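For this depiction, one protein chain was excluded, whereas all remaining protein chains were kept in their positions.
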Amino acid sequence: MHTHTHIVQYYETDRMNFVHHSNYIRWFEEGRVAYLEAAGAPYTDMEAAGLLCPVLEAHCRYRHPCTFGDTVEITTALSTFGRVRFTFSYTVHRQGDGLLLAEGHTEHCFIDANGRPLALARRDATLAARLTALSAADAAGTMP
Amino acid sequence: MHTHTHIVQYYETDRMNFVHHSNYIRWFEEGRVAYLEAAGAPYTDMEAAGLLCPVLEAHCRYRHPCTFGDTVEITTALSTFGRVRFTFSYTVHRQGDGLLLAEGHTEHCFIDANGRPLALARRDATLAARLTALSAADAAGTMP
Amino acid sequence: MHTHTHIVQYYETDRMNFVHHSNYIRWFEEGRVAYLEAAGAPYTDMEAAGLLCPVLEAHCRYRHPCTFGDTVEITTALSTFGRVRFTFSYTVHRQGDGLLLAEGHTEHCFIDANGRPLALARRDATLAARLTALSAADAAGTMP
Partner (left out) sequence: MHTHTHIVQYYETDRMNFVHHSNYIRWFEEGRVAYLEAAGAPYTDMEAAGLLCPVLEAHCRYRHPCTFGDTVEITTALSTFGRVRFTFSYTVHRQGDGLLLAEGHTEHCFIDANGRPLALARRDATLAARLTALSAADAAGTMP
């Protein structure tokens, strides 16, 4: 698990006064990018190696709104890592009082530069082992 | 059901070449705004009457990517309309070949200007009846 | 000159109640994309031919705010077209009452896929002549 801090920006709010709900999907991306960076498997390295991981599914449940002036903490876990698909799960809490703002998940697969799905273990066994270990550790609630 | 046409913009793409997945959540909003407008219950009227309808949940399943140069058709249905909560469902197809790009739903409730949830039937029985009829028609796959 | 219609979206507003100022820069892009499409020189064709036209400068003067519920008309002109650089200018009016909301310009050049600036006339004399004619027509306030 990894926690990433994000300062809510004015341009992220809408006229209901709160952060527009679409931005949480962007914050999930910030969270998983920071997770992979912290895990020593930065997404820029994957892309440089011709590995892309598009989003197959996104889900968010909104618990409480937040707005400009708030800082949020996005906690990301690699909740499942299968042969072809994997899932990140997220919680977003407000810094200070720890209020749960939202929770969700995204499902992904790996594709090559031509858009073909690939089994990571065949392409990069080391990275596959690393992500499998991270997923197991996240499931166990411990850091590897 | 209502179908809204959206021209994909350059600023909606990301460096994977395709529309960033967060924009589908925004397109869903475009779709339901157009739906309510077409149904004679524009969201601006609701807001003017002190009715807000925040998003409680959003879900999207991505089937095929699209990019700049594409035009998409967002079809929106009011799939459930309960006493307190209601759900819009969406499909996004590429114009021309009709390829299914994504499908999803959003769940909502009504709140007043102070953020308190409210049962629409008590506040505006006419609007509640109208939305109930729309939901029934959408479930039956016919237009009222 | 070409006028493009845009329905203001909820997600384009911020908590001051109005459209966030950064979106006008995006609307300018919508305007010039629609301009080039209408002129028979769509940007997708240029990109397919390896021609990119990055923004070198953007400027916007904000006259009046607009918000969700408004529709805007973005009028685009190719105000100058030089050997290496060219400028689009824009006005944004509110549909209905014609209120001037904003005006601005963007400056561009052409680069190839490797990021090197290029003189369009050497690469595609037909397109260069077409854009030169459009620019002259826009300067004269007539359509070619």
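A, B and C label the chains in the order they appear, each numbered from 1.
We adopt the following convention: a residue touches a chain if its C-beta (ideal position, glycine included) is under 8 Å from a C-beta of that chain, and two chains touch if they have at least 3 such contacts.
Computed from a predicted structure; not experimentally measured.
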{"item": "For the chain not depicted, the shown chains it touches", "value": "A, B, C"}
{"item": "Residue in contact with the excluded chain [from C:Ile7, C:Ile25 or C:Leu99]", "value": "C:Ile25"}
{"item": "Residues of chain B (touch criterion as defined above) contacting the omitted chain", "value": "10-11, 13-18, 20, 22, 67-68"}
{"item": "On chain A, residues whose C-beta touches the chain left out of the figure", "value": "9-11, 26, 29-30, 33, 42-44, 68-69"}
{"item": "Touch residues of chain C, complete complex, unshown partner", "value": "16, 18, 21-23, 25-26, 29, 52, 54-62, 65"}
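Going forward, only the chains that are shown with their structure count from here on.
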{"item": "Distance between chain centroids, defined by C-alpha means - chain A, chain C (Å)", "value": "35"}
{"item": "Intercentroid distance (Cα basis), chain B paired with chain A, Å", "value": "25"}
{"item": "Per-residue multi-chain contacts in chain A, two or more chains", "value": "16, 18, 22"}
